[in-house]
Every structure is written in C-alpha cells, then in structure tokens.
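After the structure tokens below, expect a handful of questions from me.
The other protein chains are all here in position, but one chain of the complex has been omitted.
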C-alpha cells in the first residue's frame, strides 16, 4: 500500500497491467516522451519501449480506429484521448465499430479496447477542456462506462477494465487528479466493474454521485448532519453496467434521492437514474427526485464556478429533498 | 391543401423554402440528379440548379463542416445525412462547432443550419440503417431537435426549422415516409417548434411518443378503449425544446405515464421525460412511469420486429399502468 | 502453396506473375461469383432476401487480389467483396445463410445481406459506414507486427471511401508506422450516383498515396495479371518492412449500387455498355481458349456447374430455421449484464403473451 494521487494510481495501474501482460499496449497523443499532458503515462515509454507506448499523429479517428484493429487481432490496447472533449473525431469508430463489433459479428470479434480520457470541469479549461459527456457513451449499447473518484478505485477499476473482455470507456476526473490522494495496493488488485460503493450510510436521503462530484457531495452530506439530516452517499463508479440493486436498496431505505453530476441536465445520466427510480422504486419514493447538475448550456470559461455543482448547491438539494413531501 | 406522403411533404417544404429565400440551399450525398436515396429532394436540382442543390463527396465531416461555414457567412444551408447512422463522421462538427458557435462567440456567430436525416427502424435496414439516437443530440446544449410524425407536421416544422435562427436536427421517420399520408397546406405555413400535439385526449393514462412510434401508439390507445381505459396520446414533435407544460398538464390530469420510443432504453430520451415527471409531477403520479423502448442492444437485422416497440407492447404497458398503484 | 479449400490462392506463394495453371480456377471463381450475384438479385426481386449489393464488374479485381494474398493475411472488406470472399474459401452456402440471416448465419442474423465475416478465414466482418475498416486494418497490422506474425493486412474500399476520415487516418498511420498493409481501392466509377470525377480533384486515386508517403499504383482491375502482380509486389514490400501500398484498381460497377438503387437516374446506358466490353469474363475465357486450355463446350459445362452449385446452396440455406428471438440479447457483452438478463426475461414474457412476433 502506498499513498498516491489519482493520476499516479492510473499510472501505476497501467504499469501493473503492462508488466503482467505483454499484449497490453498504450497509444495516444503525447503519451510517450512527454508522459501524457497530465503525466498519466510518465515513465512508461522508458520502461516498456516505443512499441508498447505509441505516440500517434493527431487523429482520434486514427487512435480509436487502430485500437479497434489491434483488438480485433487480439491485443489489449489502451487508448488515451487527451481530453474527452476531443474524442468526437473518433466517435464514429466508437459508436459504429467498437461498441458493435461483438454483436454484429455474432460474437466472432470481441473488441477489447479501453479508452481512457480525462473529463470534466474545474481546471479553468473552458469549453473544450471541461465537458462531461458520459451520457453519450452510456446510451451506446455495447460499451461499459467507468468513472472512478478515488486513487484505489482508479487503480482497481482500470486494471479490471484492461482485462475486461468488453470495450470500456474509462473517464478520469481530471479536476481531482492531484487533489485527492489515497492508498493503493501494489499488485494486480482489481475492483469489480458494475458495483457501486457506499461512501457513507444514511437514513433520510440517498445521494448519487460519481467522479469529481464525489468530494463536494461528501462535503454536503457531512454538512447536512448539523440540520439533523442523515444522508447516504453512493459513488456509482460504473455507469454501465449500473449497480441497480444498490441504487434501489438505498432509495427503498430513504425514500428520497438527490442525483449529482456536472454534465448538462437535459438527457444527462441523472435522467436515467431518476427514470429507474420512477419505474422501480416508485412506491418507496416519498419526495420528488432532485437533480443537481450543470446548466443546459455549453461549458463556459469565466463562469465555470457558476456552472459546476458545488457542495452548497448539493447541500441545499439534500435539505429540500429531506423536507419535501 | 393536397394529400401527400410524409416524404413528399418534406420535398414540398424544401421547395417552398427555396422558392421563398434564395439563401436556402441543400447539400448532401446523392441529393442532386438522384433526388436523394428516399427521393426527398426529387426535382429540386432541376428547379433550383446545382448551385443550390449540391451533391458532395462522401464525407459527413465535409457536409456538416461546410454547412457550418456557409451558415457563419449568412446562408441557410439544409444538409441531408443519408441515414442518421452515418452522421458520426460529422459528429465533431455538430457537438463541438454547430451547437456551440453562438455561445462561444458571445452571440457573434449564429449557426443557422438544418440537418435533415432519416432515422429509425422498420425497413429491414439492419444495424446501420435503423438507429434512433436522438438522445445524443437532445443532450447537446445548443441544438434543437425536431421529429415529425405526419405530413402536415413534417411540412410545417421543416419550414420553421429552415427559418429558425438556431441549428436544428430534423429527424425523419423513414419507416412512415410513404405509409402515412395527409393533407399539407400550400404556402409558407409553419408549425411552431417547441409545441407538442395532443393526438387524442384521454383521462386515465398519458402516452408520450414521437416519430414512427406515433402510429402504433395511436393504435394501442384506441385498442385499450375496449378495456375501459381512456388513454391520452401526446406526440412530442420537438424533443428540444420540449413542451414541458403540455407534458405536465397531461400527467397532472391522468396521474399515469407511458413513454414510447424505439431507441435503446438506457439513457434514452424517455429517461429525461420520466425524470421530469419524477421531479415536477411527482405529487400527481399514481403509478410507476413505464417506458416501452428498444432493447439495450445494437439494432438487429433479422429480429428487427422483436426489437421495435409495437402496438401490442404499448397496449400492454398502458393497461398495466392504468391498473397499477 | 497448393490450392486448398480454406483459401483458393496462388500455386506459388511468392511469384509476382500469375501462373498459367491458376487461370482456370480464377476463372471458375469469377463465374461462381457472377452466378451467385445474379441469383441473389433475382431473389431480392422475389422478396426472398431483403437487400442485395451486387459485385458484377469487380469480380476479377477481387479474385486476382485474393489469389495473391496468403490465407493467413487478414482482409478488411467492405460490403461488396463477394469475389474476395470466395478466394478465402467462404462457400456460397455460408454467404447465403448470412443473406437470409438464418440460424446458421455465423453472424446470428445481426447484419444486412452482404455484411458478412468469418474469423476462421481471416475475413473480418464488414460494416456499412464507409471507410471504417481502413484504419482498423492498419491497427491489425501493427498488432501482427507486435506478435511477429509475418503477414499483411489488406483492406478493400471504393472510390467514395477515399473521402472518408478513416481513409485519411488509415493511410497516414500506415505511412507513419510503415505497417504491412495493402490499401486496395476498387474505383468502380461511382459512389451511388456520385461519379469518381467529382469525388476528388486528384488526377488518380493512387495519387493520394503521396500525401502519406506511400507508393500509389493504378491497375486495370479487369486484368487479373496486372492486379495479381501489383498485389504481390505490395505484399513483398509490406512483409519486408517497407510499408504499405495504395493500389487503385480501375473497374466498373455494372449493376445498380444495390437493389434499392436505380442507376438509370444518373448514368447513361452507353457508359455501361462500354464497360461491359471490358468485362473480365469474356476476356479471361478468350485468354484460356487462346492458350488452348479451354473450349466453348467446357465453358458451357462450367456455367451449368456453378449455377447448380448456387441452386443447391440456395435450397439448403432457405430451409434453415430462422434465428431464435432470444438471441437478440446475446453478444452485446461477453456475458449478459443483470439489466440485459432482465430484458431477456421481459422478452420471454412478451413472446409468451404473443406481444412480439419475430
């Protein structure tokens, strides 16, 4: 066990996977000699060579398309997309190819690719270094979508993703790449994909969050204690497959739900969570389901703190939801 | 007034707009001499010339990117994407550019583009001629999303879209291109964007549908009458902006909701509708909100009739929802 | 290498010239492709298959190219590679199962006709979005090199596909990483209704190689010798580490783009007639006859034979049971998630109640 930052945990998971399996290789922009613009791949070029840490030309079509080809052949490529905002030139390869290869080939061609990408706001990156578009991927059948919020989860889930037989979109909350630290195991220790994590138990309101929203949600849950509200916080960790039993169990207990994400609200991931509750926990619900999200606008630069949900807004939603009904 | 098919209504709307405004032009693959693979642009090349009905090379990046450039300059381009399934090579131009130009330029550059595209299943087109991915666009702030289900709406809404100051994704239910006919006005008659249409009034259950799901939903609503259930059917018509007052008014009356779409369920458009109800109509709801949708799989070929919601499935959901609670 | 069931390839694995004893099996493969193609067009008109995209006019280029490849090479086709498929040992019956989407279809009925694939024949399943296979072939070539597998990847696409993003990425990555890849472009003159002359202002499609530091070669796609030679040379370069080659095979799509298309809307009869003159079948037949290796009588017999082969395959495939509806929820992931399990139970219930009829 060693205390590391979230981005260091990513780096370690990559190293562990590459050391364990020579068919794991990395590709992306500036991941080699530069070690990645966030240093997630620091040192790996030296350790594993340019055959396995492949700097590519500036083309997300090329990165994802060639990763698909590698996976068809049998390798386990891990592609880095420098910012999630830049994934769209490769979107066709994701939604038409990566996600559908196994299905459309009748199971002949699994497509074992991990796409890692930093996502989300909070680094004053403006419109194109801040977006949180997990809903696009979650709506695409055939993709798994994972979003860690702690170094240990980042480590264990990335290892699981790399050795998972299905394509995984692995979204890294860049805002807390360095601000969150924690202990990380040393060997090939995996966290299961598809299991949520109860961050804190509570009786009155269930709060659902993931990625960089977990720290402010935690703060909010702590702070409502002073108002006598006991909030349960669930870190979803994997958006697809969603841990539906964990979500339902919590709301069956509390009868109230607050959903937090930084993406725009309309048709965001929170809508699905809420819809699942309206369908499957209807008789447990005792108050309207509340969503604390970004606005339905593009991501702004100067006003990013206005855009991003924070502990105060989450706190307010918890308190209101606790009182409602 | 003339009785036409849905695709003929599209053709007429294009002709009306082009005749009214010389800055309206069309671009896309096979839209000129071929008249479009569904004949939506039939005759327009002859009438308006190759300057205004522009056949392009095989590049959706090129079609959408150059349409954006034309719109920045001030024209009103209407781009055809041959099948919605093929829009993804142009997705970056849509989500990074088209949808954000006005916002990121501080209002300097409106981006007045209509993207028309046939969508949805039912023509035995398999994986890549059948998908219904409206949720991607509905989640992208800055885009309006319109889906007509009748010739009159197709006509009036397409005219509105072409003269709307904002970018519009105009999704055409190809399955009913020819099977649905209806009267269409002759001149520049527009239907407002942002207004739902009550297809039939009812007291017990609200059914929400759009596009090619309106006909089976209508059939289902009629058939439940024999079971003494009075179903209200709302054709949403524009997914963004959604006519929230119409949705809420209906559910406040009926207390029950069935949502129908052919897209995969998870994070589909129905999730947002359901979430809005769980938030804003919570105290009116008397039963779980039910979704009748495609499965969370890619769109199949041989089994498309298994995949697509039909009148029987919708009927069953209405009856169950009417009885629940 | 001897001709085998699993891959009808050239007798000599490294020669750059087509051996004369290969001409007859090549001719037979082309005739078989033509017979199957014609039969499928008819069956589509009869409503027995849902869709069909004919290969007519492009068989020679595909068969000669396939002949020059090695069975272990990976091919990344588009939806029009019937001739190529036959060179990989794919049988008419296997293709027909796919066209019917029946329960023997290797793809489990998931894709439209023409979009098949056979992993055991190193024939990757094709998809509809134009061009996507091009960059994938480059990725697979990188993977093969990483495993020290001495093979090439060959990818097949049309003139229209040269405008795709994946062509640009594929040729660029291929050039930069010097992958063992053959980019085999069948310029059949048309992308549906859009002519090659409008697709790009480049003089030839092969000229596009220069943009990526890749040699570009133009060949007459109706000339099996030219095609074979170009592919063999490209293959030799590729396996010796010299990188990819772009081959433009000039052919013509004699039929419609697909059964949904009416080519009379956009091209003249005379253009089609002119290209029919250059069709490979007559040409090859006369080459064989001129060489004293073939007769009109043998030809008539062969035609009978391939037609019978097709007819038998059709009868068999049409008798196969349809796909089981519950398979719709398989192969999304390696195993069904809990949500998919639930949807499967719901589907079972719907089938039981008769709400859903396959």
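When the chains are written out, they are named A, B and C in that same order, and each has its own residue count from 1.
FYI, a residue touches a chain if its C-beta (ideal position, glycine included) is under 8 Å from a C-beta of that chain, and two chains touch if they have at least 3 such contacts.
What you see is a predicted model; the values in this text were computed from it and never measured.
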| item | value |
| --- | --- |
| Per the touch definition above, residue among C:150, C:202, C:273 or C:319 touching the missing chain | C:202 |
| Among B:31, B:44 or B:75, the residue in touch with the chain that has been omitted | B:75 |
| Per the touch definition above, residue among B:42, B:92 or B:172 touching the missing chain | B:92 |
| Footprint left on subunit B by the chain that the document does not show | 23, 25, 51, 54, 56-57, 59, 61-62, 65-75, 77, 89, 92-93, 96-97, 100-110, 141-142, 144, 165-166, 194, 240-242, 244-245 |
| Touch residues of subunit A, complete complex, unshown partner | 29-30, 32-35, 37, 55-59, 61-62, 85-86, 88-89, 124-129, 266, 295-298, 300-303, 305-307, 310, 312-313, 316 |
| For subunit C, residues in touch with the removed chain | 163, 165, 167-169, 172, 175-176, 178, 198-203, 207-208, 210-214, 243 |
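Please note the rule applied: only the chains that are shown with their structure count from here on.
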| item | value |
| --- | --- |
| Distance from the mean Cα position of subunit C to that of subunit A, given in whole angstrom | 39 |
| Length of the line joining the C-alpha centres of subunit A and subunit B, rounded to whole Å | 30 |
| Length of the line joining the C-alpha centres of subunit B and subunit C, rounded to whole Å | 35 |
| Sites on subunit C at which at least two other chains make contact | 105, 110-111, 115, 127, 129, 165, 332, 339 |
| Contacts with 2+ other chains: residues of subunit B | 85, 88-89, 127-128, 266, 295-298 |
